[in-house]
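One protein chain is absent from this view; the other protein chains keep their places.
Presenting chain A:
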Amino acid sequence: MPVALCWLVCLQVLASHTLSAATGRSVHKGHVELTIFPTVPNLNRIKLNSKQCRIYRVRVNDLEAAFIYNDPTLEVCHHESKQRNLNYFSNAYSAAVSAVDPDAGHGELCIKVPSELWKQGDELKVLKVYIEFSLDQPKGGLHFVVPDIEGSIAERGAHVFSCGYQNSTRFWFPCVDSYSELCTWKLEFTVDAAMVAVSCGDLLETIYTHDMRKKTFHYLLTIPTAAPNISLAVGPFEILVDPYMHEVTHFCLPQLLPLLKHSMSYLHEIFEFFEEILTCRYPYSCFKTVFIDEAYVQVSSYASMSIFSTNLLHSAMIIDQTPLTRRCLAQALAQQFFGCFISRMSWSDEWVLKGISGYIYGLYLKKTFGVNEYRHWIKEELDSIVEYELKTGGVLLHPMFPGGKEKDNPTPHLHFSIKHPHTLSWEYYKMFQRKAHLVMRLIENRISMEFMLQVFNKLLSLASTASSQKFQSHMWSQMLVSTSGFLKSISNVSGKDIGPLIKQWVDQSSVVKFYGSFAFNRKRNVLELEIKQDYTSPGTQKYVGPIKVTVQELDGSFNHTLQIEENSVKHDIPCHSKSRRNKKKKIPLMNGEEVDMDLSAMDVDSPLLWIRIDPDMSILRKVEFEQADFMWQYQLRYERDVVAQEEAISALEQFPTPASRLALTDILEQEQCFYRVRMLACFCLAKIASSMVNTWTGPPAMKSLFTRMFCCKSCPNIVKTNNFMNFQSYFLQKTMPVAMALLRDVHNLCPKEVLNFILDLIKYNDNRKNKFSDNYYRAELIDALSNSVTPAVSINNQVRTLDSLNADVRLILEEITRFLNMEKLLPSYRHTITVSCLRAIRVLQKNGHIPSDPSLFKSYADYGHFVDVRLAALEAVVDYTQVDRSYEELQWLLSMVQNDPVPYVRHRILSMLAKNPPFTKNEESPLCSEDLVDHLWKLMNSGTSHDWRLRCDAVNLYHTLFGLSRPSCLPLPELGLVLNLKEKKAVLNSTIKPELGATYTELTNNPALHGQMIIFPNSFSNSQEDEDIDMDTVHDSQAFIYHHLNMLERPSTPGKEPPTTDPVMVSMPATPLSVFGKDPHPTSKHSDHHHHHHHHHEHKKKKKKHKHKHKHKHKHDSREKEKERDRDQIAFPSSPASGHSIQSPSLSD
């Protein structure tokens, strides 16, 4: 990619961006100026990324320059109206994203350097590129929140902020939207005088405009920064200068200042922590936190600023939100160092950044919330990644595409390409981040934390030296981290070879699955341990190497390191103690503590108390280990590691015995025990109590315990007035009723005693003397009520009426009604109670107690409710859609996905639908219809081009519903082919060439299309770029091909018409073919032709699985090739070349 390379380097040297933004109802005008220092002679084209922007003019060194604007991701598959095959889509999408990938030197905007300047290029002089553009009603990239009330924009709390998934800066100004293109920035924002514009870098000054009604904020960022790390937030913010660090400024929306003060009072400690462990000062000269509504994600970090959801703010009365908010702050700050200051070389190096920031965030967790919390977190993360990988295949941290060939696709199990961040499913990306930090932890285990921190320090200090250098692009590359550079640093610092580790977890996807069992050989006094692996199931890999096994014997705890080898599954471990046991002797534990144990439960012949495989979680694995119930009980009671305790609890679910009951109850009562373990024990106890209902004696599980801990001494049925000073018992108090409600009696109903107990808790709840809010506690009591609900006994199809309402349910419903109504008068923090009430109502509906009806939820799902409430309501609607198979609701949800103002809500609807789908690919369902396929297809093909994340969500849902191949509900394609052949013969005739010309003229004469079109005074026959087109993927991307052909075959555009005043009012042809004015019907010869072609292709693929597409293409006969080319030409007029036309052609009819 020689041309691209040159262009990359240029921007790094010196670039100043000026951009003025007027915030009102989503209008945004501006210009950017790039100063480029070409390092390669013959720079004749410059490629930039830009989406949605309307570009008025481009000048290079004051000379008007021609430019072409083409965005293949707007509509991924052109005129493939009947090609509803996800495999096909994914390939095309990946190709489209590649075609504008800034890392590969591509972009949507291609600027032709005027020929007058070519000579200059040879002499490597500075080029100044000036682009004037506007952004009208952007659908993505910038999000406007404008409350619909009276008052000025500032009074209404209107604000705007930049957002997006990965590199999305191109949505709001033309740039090189790559993490590896560093440059310095000068940013200017002109906003309403009542507003504050917060952006990256130092605020130099604020100046009124001449009419004194606006202000211009001038920012300067001297640290070289990549465009995706640039952000903007404008709003009538209240400003709080951090009392501990004056260079840190916090911004929040009006009226929230008291909350901001409280929530930010802790930030300086996080700063101190990171600066201390990294032995490096915070790299930027200032830091800004901005809290905004309708956030895209909870936390996003940009150079010297972070944008947070306003819902993270809380008052001093709120317990549950406090640690969550602090975690978010820590995450943001960790990403400031690794992610913003240090950027990445390429997408495949992303794991290093996510890994390091996640790892140091973990260190913060350990320090602040304790080792138990940290280990619990690690286990949680590990469990989730293991579950995901076993379910969907694998997560590959460091994808390598040696030749970019399809056959090398490292993740054939996935329905999306992992070559680009923008094609990843959101869940995959979340798992990716988890896995990255877990692998960092594995590296730490291998080389020690000290070395690890030294490596980080080294990276940071190199980067900060580089950042202070001016105009030396080769130095600036020190600010980009690469996998190889990182590994080299590790080996330099630690002198250790971590190659195998990297190969296993970074270069390969998947996790390890162990099955363990053991036998004790009394004669030899040896533990015969058998560790089997499953490496054939999807998402698993084979592990060879050391594994730690900890054996707790009577005489103490012993670590053994076993070697997992190719064919050995049996391992003999000599035991240290004889089975004969000394009754009086205390038993030493791993941590040196010595405890008394009641050993009567033990096997008389064996000295083994419990065995743990890989106790330190130093392998990304799932372990299924078999040991006797008493061993799990000992492990729960006496092992001090919370991970072991949690493992024991989940194992004990299989052993509903009085002994398990006792062990769990003891844990519950033990105050030294980690509160999360105790909470987990509650649920396990509920489960085993329900299993042993016939033999259960005494009051319902946990009731007497709860009474003892939280009720009055004199009247045990009344709970004490709330006092949440002790957080551990607060969490336990919240959890126990929820778990108790899961108890079931012999009739599989919740015992009456338990229900009454919970109702009493609600009745006597008294928070007047409490320093903290009880909203989460009350919400959990409602959750407890809904947990107690069991399916209604009734005759089928009976309409639910008030009269048939069960008496217990009536009581529950009364509480819910009262709570929900009280929320309207005295709303709780984050409306936790409303959320629980909505969930409870859905549970009652689902269990047939009250009529199933989505209308209540739909009203709560409307825009204008608090986001948590909306999501709870939407979840209920999704559930209703799934249970009642309602096409109407599904349509309603999908239209919300298209129209809702909040990107996060749209994203969540799609992910909820994918999680709880109305049907799946293997199911017959009345909902699976051609309409739905069309709707979803349009959504992912063109309806979501303004939001990468949303498009991937749509792809994900499509995959869940229809699988990779053609949806079964569509009519057979062959049939369509015949019909179309008959109808469309004329179109596909050889007359196509002249007609094409006609089309073209028509196109150029159509003023509506001029704006999107191209003004190219000269051809670029000499361009080297032609070679760098990725021929392998081209095949799949019409978008790219037509672009390509267009460039080659159309020498010039007649009459360089200036852009019209409103070039963006593109009235797109309804379908690609309508250009011919003949057939508005979407079924066409073209698509079928293509389909046919595709079949052919598929067929070949089957035969030779890894057939190279490139070759395949050449094997095609020339006629077919010609046809394909023709088709692409035809497609051209419909190309949504204007960034503005988000409304896709196919959607507009």
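Keep in mind that, in the parts below, contacts are C-beta pairs under 8 Å (C-beta built on N, C-alpha and C of every residue); 3 or more make two chains touch, one makes a residue touch a chain; residues count from 1.
Simple rule for what comes next: contacts and distances are computed from a predicted model.
Undergrad: What does the UniProt entry say the missing chain is called, choosing from "AP complex mu/sigma subunit domain-containing protein", "Origin recognition complex subunit 3", "DOG1 domain-containing protein" or "Transcription initiation factor TFIID subunit 8"?
TA: "Transcription initiation factor TFIID subunit 8"
Undergrad: Of the residues A:S448, A:N492 or A:S859, I need the one that contacts the missing chain.
TA: Reading the full complex, the residue touching the unseen chain is A:S859.
Undergrad: I'm checking contacts with the chain that's been left out. Which of A:E272, A:E450 or A:D766 qualifies?
TA: A:D766
Undergrad: Which residue from A:I418, A:I850, A:L893 or A:C969 sits in contact with the chain not drawn here?
TA: Of these options, the touching residue for the absent chain is A:I850.
Undergrad: Of A:L109, A:L313, A:I418 or A:A739, which residue touches the hidden chain?
TA: From the options A:L109, A:L313, A:I418 or A:A739, the contact with the absent chain belongs to A:L313.
Undergrad: Tell me, which residues in chain A touch the chain that this view leaves out?
TA: Residues of chain A in touch with the missing chain: 147-149, 156-157, 193, 196, 202-210, 212, 215, 239, 241, 246-247, 249, 253, 255-259, 261-262, 286, 293, 310-311, 313-317, 712, 714-715, 718, 763-764, 766-771, 773, 799-802, 813-814, 817-818, 820-822, 824-827, 829-831, 841, 850-851, 853, 855-856, 859-860, 862-868.
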